[in-house]
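Of the protein chains in this complex, all but one are displayed in their positions.
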Amino acid sequence: MTLINQLSSQDEIVGFYLLKELEIKQTNSTPPKDYFDIMLCDSSGQISAKYWDASATDKETFFPMGLVKIQGVAHTYRERLQVKITKIRPATEADGVSLTDFVRSAPIRPIDLIHTIQGAIASISDEEIAAIVSFCVDKVEEKLMHYPAAKMHHHDYFAGLAYHMVRMLEIGDFLCKQRPFLNSDFLKAGIILHDIAKPEEMVAQLGIVSEYSVKGKLVGHISMASNWITEAAIRLGYDLDSHKVLGLQHLVLSHHNLGEWGSPVQPQTAEAVALHHIDSLDAKMQMVEDALATTPVTEEWTPFIRGLENKAIYRLKV
Amino acid sequence: MTLINQLSSQDEIVGFYLLKELEIKQTNSTPPKDYFDIMLCDSSGQISAKYWDASATDKETFFPMGLVKIQGVAHTYRERLQVKITKIRPATEADGVSLTDFVRSAPIRPIDLIHTIQGAIASISDEEIAAIVSFCVDKVEEKLMHYPAAKMHHHDYFAGLAYHMVRMLEIGDFLCKQRPFLNSDFLKAGIILHDIAKPEEMVAQLGIVSEYSVKGKLVGHISMASNWITEAAIRLGYDLDSHKVLGLQHLVLSHHNLGEWGSPVQPQTAEAVALHHIDSLDAKMQMVEDALATTPVTEEWTPFIRGLENKAIYRLKV
Amino acid sequence: MTLINQLSSQDEIVGFYLLKELEIKQTNSTPPKDYFDIMLCDSSGQISAKYWDASATDKETFFPMGLVKIQGVAHTYRERLQVKITKIRPATEADGVSLTDFVRSAPIRPIDLIHTIQGAIASISDEEIAAIVSFCVDKVEEKLMHYPAAKMHHHDYFAGLAYHMVRMLEIGDFLCKQRPFLNSDFLKAGIILHDIAKPEEMVAQLGIVSEYSVKGKLVGHISMASNWITEAAIRLGYDLDSHKVLGLQHLVLSHHNLGEWGSPVQPQTAEAVALHHIDSLDAKMQMVEDALATTPVTEEWTPFIRGLENKAIYRLKV
Amino acid sequence: MTLINQLSSQDEIVGFYLLKELEIKQTNSTPPKDYFDIMLCDSSGQISAKYWDASATDKETFFPMGLVKIQGVAHTYRERLQVKITKIRPATEADGVSLTDFVRSAPIRPIDLIHTIQGAIASISDEEIAAIVSFCVDKVEEKLMHYPAAKMHHHDYFAGLAYHMVRMLEIGDFLCKQRPFLNSDFLKAGIILHDIAKPEEMVAQLGIVSEYSVKGKLVGHISMASNWITEAAIRLGYDLDSHKVLGLQHLVLSHHNLGEWGSPVQPQTAEAVALHHIDSLDAKMQMVEDALATTPVTEEWTPFIRGLENKAIYRLKV
Amino acid sequence: MTLINQLSSQDEIVGFYLLKELEIKQTNSTPPKDYFDIMLCDSSGQISAKYWDASATDKETFFPMGLVKIQGVAHTYRERLQVKITKIRPATEADGVSLTDFVRSAPIRPIDLIHTIQGAIASISDEEIAAIVSFCVDKVEEKLMHYPAAKMHHHDYFAGLAYHMVRMLEIGDFLCKQRPFLNSDFLKAGIILHDIAKPEEMVAQLGIVSEYSVKGKLVGHISMASNWITEAAIRLGYDLDSHKVLGLQHLVLSHHNLGEWGSPVQPQTAEAVALHHIDSLDAKMQMVEDALATTPVTEEWTPFIRGLENKAIYRLKV
Partner (left out) sequence: MTLINQLSSQDEIVGFYLLKELEIKQTNSTPPKDYFDIMLCDSSGQISAKYWDASATDKETFFPMGLVKIQGVAHTYRERLQVKITKIRPATEADGVSLTDFVRSAPIRPIDLIHTIQGAIASISDEEIAAIVSFCVDKVEEKLMHYPAAKMHHHDYFAGLAYHMVRMLEIGDFLCKQRPFLNSDFLKAGIILHDIAKPEEMVAQLGIVSEYSVKGKLVGHISMASNWITEAAIRLGYDLDSHKVLGLQHLVLSHHNLGEWGSPVQPQTAEAVALHHIDSLDAKMQMVEDALATTPVTEEWTPFIRGLENKAIYRLKV
């Protein structure tokens, strides 16, 4: 079975893949015929595919997010690789394949990521801060097992959000040791809460975001998280005007740094400044690491990366 | 008694004024002497003033926000009018003057403004929306009697915030009649809630903002109002995920229109688009009206107005 | 006959439509065949269509802006609805259909819109201002009966420009009552003149702009209107340096508010500030109203609207 | 007599100078005393000065734009050179000094500049274009003898505007020879007309702009020139819609290149593109030349120049 | 033989052309067939073409940058002209055609351009400056015979870079005569060096840039040229800290004027300001001249030109 990121033009391809997207279209021949316009994916990447002779039965059999076995050939169309599918059938139980094997995932098991996050909460010495963080995490814990951190920009895969949190917690720990004046309770809390409402902002399955939710568009994850902190404080009986509540809301509200990037206020505490830069460092480095990992080793340049000033990354030969 | 906005250079000035600001400074003569650097104000405007021979007693007698009787003369210093105070004494009860006579105010009595706002809430047909609006207004009702709408940009005087709301409600009523597809419940609610947290964002006395509160800086009035709506829904037992709560939060969060102007989301409902433009229309027209009213009639041009692309307004002679 | 904005995929479609655009293209089959690439429209909206077997006779029979009767079926192509035409014939007199029934129009009859505009001119108390406004309106009066206000952004339909003026006059009347310091002569004149040269800036038929004129590109409607005021004053024998002429030119020149939006000067009279905000309020609200009206009721979201920060509008369910 | 741009700290200064600005102010000693805050200028530059003991007679004797003989000393105040005046008297006829000797001027006599401009008009082969240019030049010919091209940015001295035109005409001639596809009639006309309304936009005396006129602020020199071309065509009986009129208006309207720099349309003819770049080249080079000429030769760096990205110019030693 | 910029729809086309680009693609018929997607060019312009029946032999015969004789017909596809090739064969020696006849070229022979550039270097009076310029020119002299100045924006053809230099040298000579304070050694050197590293920044053949080099992307032509000046000074034994070296590096580094346009420092010497404006004037005028020359004379408007604010240029009829 060929991994998608290893395909070259004219390669035969046989194996199991996920129908990430599937649309029924018509050729402009006379008479027009139905065909499937498909986005195939596996754990290594994704590729456009066509299945030209979709029968009436086929149209009842294949749907997006289904696992299939295909046979086909890769060729170049408009300067990009594409697969022409010659045979296709649904995967069956007997095939012993599982959906989650066909999507990109964080390199650490979700259960271990959650464990690390819970450990970080447990290590917060201030009880109120820890309780508010727990309240918010509980709202999305099930989704934290699989949600990506974003639709496209970074950590856009299975459990990408939890992975982003865990990596940021590592940086946060380092930074608190390097600069002891930082309040590690606030910094840990900020790292865990800053994107905590993303699972409600986006609709995702298997680490793939299909769209933003209505609430995601009208309120946004930043204000949602701020509202959740308010809710937590009310439910837990804490003072809404305390510096703890204020400090947590400020961390969440300011973490995008600028108004044009979505933050209604700018960082004005030491931990808020740290949070923004840790978030930025981790997201950008992950973009680089993922782009290099999913680009065939024979390519010198990755594709353009929107989050990095739309630049490609080069592999220096040293 | 001369109104401040009627003074010309070399005018004698005798009468009661408010010490809006007062600072003790030292001349750079040898030896240095203490003097008062003062901002005098009355209901028509404000002017810088100096009192050169501040005695030890004077320093115990005069404080910011105190009413005084002064005698002095206006003269030009660095191209701006200034008052040199020759005599000064505190106002006494016998003088029969009242602080509120010496600050600029909305042209309608606060009690009548509040009455109009309460009437608008009563006319909201949806019970839940009305109850949430009432909950938020109750949090600041006392302050709504006197708070300005902003530190400097517009409606920066006694009861300016309530006046801004009432004028916007008038425009909103007109617009709902002109365009019946608009939901008038949401529009009224949005108008009343959009700046409702400003009294907690700013510290003001007699319509004069001295500074922003810590919460105002770290959270901001937009996110505060969003949190209040969450709190209202929890306290009143409403569904936090209903379209009513969502719609109200969206109105508040989006009313500055753009991220760089402080809104974390952009208007995406008909009423949110209307709210932003009504807010903008009323604020800008009030800037124009106030600038013309406080500029001496003999002047062709008002001062530059920061909120109007930093342009001055000209009086055409027609 | 199915209205275009009511079509769903797989719907049969039979009825009269306007060929808003028609281009002859060739398939890339061997040998290539001619087909028609068409934009169909009716009063409710527009939709892309293909007619695959265009004969030599067909190519002599069908032209853009012709009325036709078609039979076909709607289907989805690249995520957008499209019509495959199976039969097509020109409409004949016997069909009793009229071009103007097949384009979107303002909801008020053009003759009534013109009447309202003339009434507004008649209500201008200053004779010179009224005469200058009349002079400019006379230049385009015939076109005012049907011109849209823009190519795409807002009021882009039959008599859209006159409708925009009339709605703005209503807001202007309200505002002059709310804020009596405004000069209603100038405000009315500004509303009528601000886009008065648009019919010379754009080439339009039946409310549909096909392109900008050479003069529209090289001079622009703002400077054209300013030149017309100069011309009016010369022809009518008025003083070119009077505050009336100056005030009118300023209204026209400044109504886009900022240089990057096309205004060489920024608003510096009370009426110019009002004009810009009335224009903006009316245009934006119309975008919202039209987007909601032309989006199928079953859709929660309208398409993205460029003039509203490229956001879609959501229908809250309350 | 010491030239202002040759002064060093502690230099004695005796001679005739112009009171470019004079304001009566008061010291903050007790009692305060009147003094003159003065801007002295001569043909080489300008410098701030103080005259500390202004008597009642002095206040009746000295006014802005008057010629005086002074005695004083230069010293450094807040890192800038300043003159302390010890003696001052008005210049008399007997002194044989003339105002125009005390202001900076273009290096060519105004009469010769005008002559060159008239020659350029005479060389325009198209009669209509030449006549329109003449009509506009006639409106300001007297002012063209002495007006600066701007308040501060470039050519801000006696006859600076005419000098700017003449230099641009030289570049234009060169460019038409280098690139014969350019229409030299249009280019000459554009060069002469592009800033032709500046004398009506600004109020200036002896090459010094004191302020912008009301018309300058409300209409601006670009739209004024466009209106003048309309007026010229009407008065001369030319077709307002001809490509000649259109081409001239386009040149004037587009010469600032971008909306944010004041042009309502962008250059869209070959000559309009050329005009903008010739204007820019000449203005920038003159800023450099003037900054170097008015900075003492002992200084390596000129002051910061706003029009050159706020950079200073360095004298390389080669 | 028809020149490409003279083609109209339905024209027969027979003659020799260059295969500027050639890609093998597949039709989406069943079974799919191979075809060539081609960009044809000659000295007058370029045009898209299709060759629908590519045999196995064809695929071994035709490659990008090969000369061919074709027969075909022009037709409109998606509003743009395209050629359907019916016959194609490689050009042979017997045909007597040469590659260089089929690409656009500067209007002056490369050898003459180089001669002019060498003459300019010889006229630099300062020996060290002349030697450094020579050193850098020697690095690319062979490429200077044919390299374009840019991938698309301006002078994007055979010997375009040398042509740009020569034209700028002419403007520089004129400007040094008009403003004698300019140092003509520095200005000539700056003109020759400013884009001298472009041949190493881009990969080009026959005046056509196919891509940027790795070094071009990671270092850029501006820093490369600065490094070359360092290298020249070391190799020639000059002082790295002299004002000559400094002045040359400054010219190169600042010639894009602003950081966002790629210059790490802004112009701060007279010659650096001049260099930027001469570069800009020449590049923009060439864009205009080339756009007009390659647009069929029957067209009023050229295509949109990205480097001119994305505006098209209009041919006024005078």
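Letters A, B, C, D and E mark the chains as written, and numbering starts fresh at 1 in each.
As a convention for this text, a residue touches a chain if its C-beta (ideal position, glycine included) is under 8 Å from a C-beta of that chain, and two chains touch if they have at least 3 such contacts.
This one's a predicted model, so the numbers in the text were calculated from it and none came from an experiment.
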Chains in view touching the one left out: A, B, D, E
Selected from D:157, D:174 or D:314 as touching the chain missing from the view: D:314
Contacting the left-out chain in the complete assembly, out of B:26, B:92, B:123 or B:210: B:26
Which of A:179, A:235 or A:306 contacts the chain that the document leaves out: A:179
Residue among A:82, A:269 or A:295 that touches the chain left out of view: A:269
Touching residue (missing chain; options E:84, E:164, E:250 or E:276): E:250
Options B:68, B:218 or B:316, residue touching the unrepresented chain: B:218
Residues of chain E (touch criterion as defined above) contacting the omitted chain: 214-215, 217-220, 222-223, 226-227, 230-231, 234-235, 240-241, 246-247, 249-250, 253, 258-265, 268-269
Interface with the undisplayed chain - residues on chain A: 126, 167, 170-171, 174-175, 178-179, 181, 183, 185-186, 243-244, 246-247, 257-258, 266-270, 273-274, 277-278, 280-281, 284-285, 288-289, 292, 308-309, 311-314, 316-318
Chain not shown, touching residues in chain D: 27, 29, 33, 50, 52-53, 75-79, 84, 300, 314
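Just so we're on the same page, only the chains that are shown with their structure count from here on.
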Contact-pair overlap exceeding half with C-E, pair selected from D-E, A-B or A-C: A-C
Interface sides of chain A and chain B: same vs different residues, half threshold: same
Separation of mean Cα positions, chain D and chain B [Å, integer]: 43
Euclidean distance of C-alpha centroids - chain B vs chain E, Å: 60
Multi-partner residues of chain C (each touching 2 or more other chains): 29, 214, 217-218, 246-247, 258, 268-269, 314
Chain contact graph, described as a line, ring, star, complete graph or other shape: other
Touching pairs - complete list by chain label: A-B, A-C, A-E, B-C, B-D, C-D, C-E, D-E
